[in-house]
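Here is the structure we will look at, set down as structure tokens.
Note that this complex is displayed minus one protein chain, with the remaining chains in position.
Entry: subunit A
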């Protein structure tokens, strides 16, 4: 294989890894603070993309053509709306069911995901068809020895990695992060420290959902297309990534995201029939990994979270 194609695969894998990591971090944060798996996470991401797309249409309607301004508008509207939605889901669906069996929350969020997906399909104007997401980033490319790295890919990847680093700093270096980690490790003692538990749970769900929205926008900008079903696979992959990394561990989620993307890339490069079986291959390896290390690669005891 020539070096150019290999570079292309590598860049693509990194991009996917960044997106997966952003989704996986949400799963791991939710599990950390509340011990729940929120299966609507992928569809919340999809809603983030559609909110961003709607913001784009709105910006277009008022006559703003500057792509950077448009991008800022898309990001601000999408992330804040989606973060708020995540907090609302936590407040009215997840927290009230906190003392119910975990299966109930799993089922309810699974149904919520379906409802969100169907709502977009049915009620968004022409929602059942894919939408052409605008290419807002410069597409000039740099030649790197036979492989052309496009500016938009580089910017997206840099921004995604910056967000991951930012999230990591938020969790490990700030007062809010300290509170999130405290709630994750021992909810009741966190309360005794004077932490407003409900507030921290809502903020955590907001942060995780905001990160998913960012991943959704990245996805739209990268593929220039979004559709109502996009959250299904992204959610499943993000969940798998969080699990392989060791649910509840933020580094594990990031590692899991990049690992899954790596597997897909290897699957696409090394297998016959190329990319058709890349997901089968990647999920197959995940199953094997789970059999080998049932608690994830970064093994956590049940009491050690985030």
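Things to note:
Assume a contact is a pair of C-beta atoms (placed from the backbone, for glycine too) under 8 Å apart; a residue touches a chain by one contact, two chains touch by 3 or more; residues count from 1.
Everything below uses one rule, namely that contacts and distances are computed from a predicted model.
According to its UniProt record, the chain left out of view corresponds to "ATP-binding cassette domain-containing protein" among "Nitrite reductase (NADH) small subunit", "ATP-binding cassette domain-containing protein", "Phosphate transport system permease protein" or "Allophanate hydrolase". Across A:24, A:83, A:136 or A:182, the single residue that touches the chain missing here is A:182.
Listed residues A:65, A:192 or A:291: the one in touch with the omitted chain is A:192. Remark: the residues of subunit A touching the chain excluded from display are 175, 178-179, 181-182, 185-186, 188-198, 303-305.
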